[in-house]
Structure formats: structure tokens, C-alpha cells
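With one protein chain removed, the remaining protein chains of the complex are shown where they sit.
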Amino acid sequence: MEQQRAAGTIGMWVFLVTEIMFFGGMFLAYTLYRNAYPAAFASASNHLDLKLGAINTAVLIFSSFTMAMAVYCTQVGKRQLQILSLILTIGLGVSFLGIKAVEYHDKYVDNLIPGRLIPGRPFKPEVQAPGTPFDEHKLHLLPGASVNNVEMFFWIYFAMTGMHALHMIIGVGLLTVLLIGSIRNRYSPEYFNPVEITGLYWHFVDIVWIFLFPLLYLLGRHLAHGG
Amino acid sequence: MSEHIVPVRVYIAIFLALMVGTALTVFAALHDFPWQFNTVIALTIASIKATLVVLYFMHVRYSSRLVWVIVASALFWLAILFALTFSDYWTRSWFQVT
Amino acid sequence: MQSGFPFIPESASTQSGNVDALYFYLSGVTIFFTLLISGIIIFFVIRYRRRTPYEIPRPIAGSHRLETLWSVIPFVIAMSFFVWGAGIYFKNSRPPKDALEIYVVGKQWMWKFQHTTGQREINELHVPVGRKIKLIMATEDVIHDVFVPAFRIKADVVPGRYTTQWFEATKPGRYHLFCAEYCGMNHSQMGGWVIVMEPTEFENWLSGNANQMSPAAAGQQMFQTLGCASCHGANGEGGRGPALVGLFNSQVQLTSGQMKADEGYIRESILNPQAKIVAGYGPIMPTFQGQLNEEQIVQLLAYVKSLGSSQPQPAPAKPVVTSAATK
Partner (left out) sequence: MEEFKVPPPSKVNYLNAEYGLKSWLLTKDHKRIALLYMGSISLFFFIGGIYAMLIRLELLVPTGNFLTSTTYNKVFTQHGIIMIFFFLIPSIPATLGNFLVPMMIGAKDLAFPRINLLSWYIYLLGGIVTIYALLAGGIDTGWTFYAPYSTTFSNSYVVATGLGIFISGFSSILTGLNFIVTIHTMRAPGMTWFRLPLFIWAHYATSLIMILGTPVVAITILLLAFERLAHIGIFDPAIGGDPVLFQHLFWFYSHPAVYIMILPSMGVVSELIANFSRKNIFGYKFVAFSSLAIAVFGFLVWGHHLFVASQSVYAGMIFSFLSFAVAIPSAIKVFNWSATLYKSSISYDTPMLYALGFIGLFAVGGMTGLFLASLAIDVHVSDTYFVVAHFHYIMVGGALFGYLGGLHYWWPKITGRMYPEGWGRFSALVIYVGFNLTFLPQFVLGYLGMPRRYHYYPPEFQVLHVLSTAGASILGVGLMLPLFYLLWSMRYGKKAGGNPWHLPGLEWRTQSPPLTENFEHTPVVTWEAYQFAPVEEMEVVGKFGGDKAEV
């Protein structure tokens, strides 16, 4: 049993290593192009919804906390609390995805979906002309930014957040299985490995977001004060 | 593997720290620091937050050496990927402008 | 065509001898080690063949001394390969200042060459013997690669930027030109000949084909028709846009820093003018991306270059890949 438990945990850690490398490829592309096209990336970044991004960060951190509590409650055998924590975690995860969907929709409205990801709706943002009144639906280009490279940003944005969202969806699925398991009283202080491993996965997804948030939403904000 | 059970107050403390970190990073992002300090600050805060999650929420602090090694190797390989790719791009003239 | 020694191709450039020498050295080392290892193995295999079915030889644990020896010796040999190989490579990847420039555009599946004096060729390249030649290469579509075995040179041609390579032919003759990066259906037919001629012959060839407009002249024409002149002045002397006279190879003051105006920079300035703004000017220059093919861009480039370079051209630090990617 002990060996089994160790194997499960180590297996999940090894799996998380592969996940790190998987996201690593995209982080690399991000770093490269952010360095090459700082102005375009900052302009695009400023067009993202800072408020929603920050709220989502908080939501996800909170869900990580409830997840940690779920593991804790299983370890000490508080079943009611364990179920409650799991429900909360799932709820927060779903909220995150909901907010993300709202953001995606905003981008859709502003014609910011890159390439032909959505057939018939190519990337074609309206660019704010200098001196005209601020319009939040228009792209405000900083000096030196070119629209082409803004498209690159949005592709990286959708690729990374999309991959992250996919991981969230899988995570919510795993949590649902756990929830059913705990309602059926399957886990106990002697046997909590599934909860623990799912927790590891969930926290990992949280960590990815902890990096995505500043990289995608924050860098370059200072260039357009209050923008 | 350790049977270590992390007390609830640690979790709460970490949770609060993460929230504060988030607020800080947003706050810092809206201020104009010289040079690349905006980037440095944002990434430092993110790394601290990630470290807290890894150490406490993911229990690495209380885990076997093997888990430490696994985490470290992931970071090491990520560093390889970045360092050697940039050994190309940074020595091309592409990045001459700063 | 075939040289006397059938294991190496014709050697017809200043660098081919160096590469061959290194190749012989490596071949020697390889043959030596292969024979050494095979010899040892064969000797052991015969000498220590199993004589009785159940014999158990005495175990030997190993020897740190020996193991260190056969880690250090290969390392030292390998470093000699490295130093020698990198030395030749580094030298060969710096195009000399006084080289004759030839523009190369690859497209599926042909090579177009244009001499600064206007002669155009397809799948054939005429060059004089004893002159340093620098190829400035671009592609209309996928990655191609200019490979001339007799010169021991090869470099990929990458979409979105210029790459360069150079050679100096030493022997008149006809040499294979291959495309050495897989580029689709007729990759194997995307080639032709490099024809190396005596200088006088080459002059004759040039004058025999002199009816074409030089790339710079063609570029000048486009400069007028595309409306560049409306901002940069009829002769590039400047106006709403900065002066282009003396721009090439100068140090440009940008809003975001400083940069050398090499080929890649000029290319980018035409295709993605917003990316790097000259200090003191607004981002008003329209992009010409999608309106020009690589050949036309090359001609504009040739024109801008013909407006003179302000500084004596310093040896570029990173040849072969000097170029910048376009935005």
C-alpha cells in the first residue's frame, strides 16, 4: 500500500514534468516574440481585460486553497468538509472557465481572434487613430507596434490560455470523479492518494496561470497608464 | 513518503500571501519603473507565488528527496530549452535594438 | 568533370582545400579508431574464445586509470576537430568587404540570379574566377538552399529575411548547383550550373547580356512608381520621410535605440515600417508587404544601397546570418 502510494505520487510528479515541458515550448515562443516586438505585445496586452484577468487569478488561487483543504480534510477524515471543499473547488474552476469565456467573447467582438481560427471572422481589429477619443473596442497601438505582430500576440494568447483552459476542463472532470468517490465514502485517512494526486495536478494548473497572468496581462501596462 | 499533515493555518497563511502577491503585482504593473524593472518585478512575484504553491500546497517541502530532484530537473531542462535557443537569437542581429 | 581522386568532388574555390584537409584528418582518425577497435575485438574474440562450455573467467572490476585515459584522449582529439572546424567555418562565414554582390532569389523550383550590372539568369550563374562573390539570398516561398559542392559552400535561404554566403572560385569550369533543402515536388530538379570564367571571358559574357536594367535602376524606377519619392524625395534626399542617401550601413537613430542599417533592416523598413521608427519621424510610412515580390524588394534594396553608404563598411560581425527577420 505504502509503495503504491509512493508510486502514485511520484508518477504524478513525473507527469507534471512533462506538462512543464509542454507549456515550456509555448513560453519559449512567447519570450522570443515579446523580445522581438515589445511595442506590439504591450499594445495587445493592454487590450486584455485587466480586471477580469485579476479576478480570475484570485478565483484560481482560491480554488487551489480549497483543493489543499480537500486533501487536508481527507487526511484527517473530515468527510463533510472534504466534500464541501471539492464542491467549492469545482465551482471555482467552472467560474474561472466562465470568466475566460466572457473574455474570449470580448475578443471575438473586437475581431481579435487571430488567423482563421473562426472561419469567416478573420483577425481584423479596428485601430484607434491618434487623437481620437478612447474607445475600448479599438486597438490602441503604441509607437513601434505593428498590427501583424499584435496578431502574433493574440495567437500566443489564445494558444496558451486555450491550452490552460483545456487543462482546467480536464481538472474539473477529475475533481468530479473525486467528488463522486467521496460521496461514496471511498477515501479515508488511510487511502487518500487519488485526492492527493489530483490536487497536485490542480495546483500545477494554478501555477501555470500564476505565470500567464503577469506575462499576458501585465507586462507593458505601465506604458499606457490607466489604459 | 512523509505522512506529514500540514496544519490548516499554514494553508490559510499561504492563501493570503498569494492574494497579497496578486494585488501587489497588479499594483506594480500600473507604475512606471525604470529600465526593465516592471518585468523583473512581475516575474519575481510570480516566481515567489509559484514557489509557495509548490512548497506548501503541493507539499514538496515535506516530501522525499526524489520529489525535489524531479521538480529541480524540470526547471533545469526548461532552462536548457531557453538558454540554448536564445544562444541563437541573441547572437543574431535581430535583437540589436533594445 | 571528375577529378582524379574519386572520393572527393572537384575542388574549385579558395575554401575547398581547407575543408578537404580537415576531412582527410577526420577520415584518418576515424579509420584509425575503427581499425583499432575492430582489431582489438577480433583479437580478443579469437584469443579468448570459449574453450570449455562451463568455464568462468576471473572477474575484472575495471580500471579508473584506463577509463580516464580513454575519456581524455577522445576528448582531446574531438577538441582538435572542433577548433579546426570552427575556425574554417568562422572565417568562411564573414563575407569580405570587397566582394562582388549577386542577388539570388529562390522559388519553387528555380533559382533566379541578378548581377548588380543588370544581367539576369535562371538556374545558371556566371562568375569570374579569382573574384570574391557574395550571394545575397531570398526566397519567395519555402526554405531552399544554395549548395555548390565544388566550392564546399551551402546555406539555407529562409523566408522573411536575407541570408548570405560567399566564395571565391579558383578554377574555370562548370559546377553543379543544387538546392539542398527539401522544398517540395521538384526539389531534385531545382538546380543548375555555376559557370566559372576567366575574367576577360566574364567581361565578354557581361557585355553580351548587357541589355537588361541593373537592379538599382529598376529599383529607382519603382521608387518613383510606388510613390516612395513623394516622401523620401525624388532622389532619396528626404522630405516627409528621412533621407535615404548615405543610409546603407550607417548607424540609424531609432525611437527605440540604435541600429545598423544593413540589408535586413532596409528590407524590414519597407515591409514593416512601423516596427522601427526613425527618431524624429512619425509612423506614417505605409507597409508594402504583399505588394512586392522578393525580386522587387531586392531591387529597391539595390537602389537604396546605390545611394551610397555613409561609412566605410566595417566587416559585419555575423555573416551568413547577418540578416534580420522581417516583422
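Assorted remarks:
Residue numbering begins at 1 within each chain, and the chains themselves are lettered A, B and C in the order written.
To be clear about the criterion, contacts are C-beta pairs under 8 Å (C-beta built on N, C-alpha and C of every residue); 3 or more make two chains touch, one makes a residue touch a chain.
Just so it is clear, the structure is predicted and the values come from calculations on it, not from any experiment.
Across the entire complex, contacts from the unshown chain go to A, B, C. Here one chain is not drawn; of C:57, C:208 or C:280, the residue touching it is C:57. Chain C residues in contact with the hidden partner, per the touch definition given at the top, are 1-2, 6-9, 18-19, 22-23, 26, 29-30, 33-34, 37-38, 40-41, 44-45, 48-51, 53-64, 66-67, 70-71, 74-75, 78-79, 81-82, 84-90, 92-93, 108, 141-143, 145, 147, 149-150, 152-156, 158-161, 163, 176, 178-189, 272, 289, 318-321, 323, 325-327. As for the chain not pictured, it touches chain B at residues 66, 73-74, 77, 80-81, 84-85, 87-89, 91-92.
In the full complex, chain A touches the omitted chain through residues 3, 6-7, 10-11, 14-15, 17-19, 21-26, 28-29, 32-33, 36-37, 40, 114-117, 123, 146, 148-149, 151-152, 155-156, 159, 163.
The working rule: only the chains that are shown with their structure count from here on.
Averaged C-alpha coordinates give centres for chain A and chain B that are 15 Å from one another. Separating the CA-averaged centres of chain B and chain C is a span of 41 Å. Across the assembly, chain B contributes residues 94 that each touch 2 or more other chains. Residues of chain A in contact with two or more other chains: 36. For chain A in complex with chain B, the residues that touch the partner chain are 2, 5-6, 9-10, 13-14, 16-17, 20-21, 24-25, 27-28, 31-32, 35-36, 50, 54, 57-58, 61-62, 64-65, 67-69, 72, 75-76, 199-200, 203-204, 206-207, 210-211, 213-215, 218-223, 225-226. Listing the residues of chain A that touch chain C in their complex gives 36-37, 39-40, 141, 143-146, 148-149.
Partner chain A is touched in their complex by these residues of chain B: 1, 5-6, 8, 11-12, 14-15, 18-19, 22, 25-26, 29-33, 38-39, 42-43, 45-46, 49-50, 53-54, 56-58, 63-64, 66-67, 70-71, 73-75, 77-78, 81-82, 85-86, 89, 94-95.
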